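Of the protein chains in this complex, all but one are displayed in their positions.
== subunit A ==
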Amino acid sequence: MNILILGATSDMAKALVSELANDKHHFFLAGRNINRLEPFSKDLLIRFDAQSTLIDFDAQDCESHEEFYKQLTLKPEWVISFIGYLGDQSIGQTVWEESKKIIEINYTGVASILNIVSQDMESRGSGSIVCVSSVAGDRGRGSNYLYGSTKAGLTAYLSGLRNRLCKKGVHVMTVKPGFVDTQMTADLDLPKPITASPEQVAKAIIKGLKKQKNTVYILPIWRLIMFVIRNIPEFIFKKLKL
């Protein structure tokens, strides 16, 4: 099978590829500074006999997305996006450049490339699109609503895409990981019991793909946490320090 991984330098992406490598897929690994993955690509070949192609991809450069997808010699059956930029809320509140970057990477960029991918899959009448969104999109919180709002938009985009494509034989899956122990969150002090490892995320995605799930939470507790957070009345919620 041909698998396109967007945001391939992330820890979750690498864990997923390692998990799938035994089955001899061809991986197109796309992301910024993709040459950083050269050792990983060699490792895949030596350890698993798995082929991979490294391709530069910049989510923010939407103009280039058409050309990027065109150059894939084999069209992917699975497209899995790990594109994400946490950004800095406190900077973003005052510096538009930071806000813009958060919006462009998490929402605009992903929507742009998935528009192209979904068109192709729709015409082929098959395929799976997996996209990592976030529980942060379930309700805007004072400490990270810039990031959260882009993920809310992305979650809505994916549910719409799923609604449109389920009649066309294309599977769309939204992944809401909650806390994950990765490079992106290394500066945060995450509570261990509700923090997943990249390997857990990888396993949950593969299981979700096999079962053609719509939305996947990694640790079941997050369903409950987000249920509670969504249902706190706004007049209380706005006063909480979240």
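Everything that follows uses one rule, which is that contacts are C-beta pairs under 8 Å (C-beta built on N, C-alpha and C of every residue); 3 or more make two chains touch, one makes a residue touch a chain; residues count from 1.
Operating definition for what follows: contacts and distances are computed from a predicted model.
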| item | value |
| --- | --- |
| Per UniProt record, name of the chain withheld from view ["FAD/FMN-containing dehydrogenase", "ATP synthase subunit c", "Secreted protein" or "ABC transporter permease"] | "FAD/FMN-containing dehydrogenase" |
| Option from A:Phe27, A:Phe40 or A:Trp222 whose C-beta touches the chain left out | A:Phe40 |
| Residue among A:Asn163, A:Gln183 or A:Gln212 touching the omitted chain | A:Gln183 |
| Hidden partner interface residues of subunit A, rising order | 9, 11, 33, 36, 39-40, 42-43, 46-47, 183, 186-187, 189 |
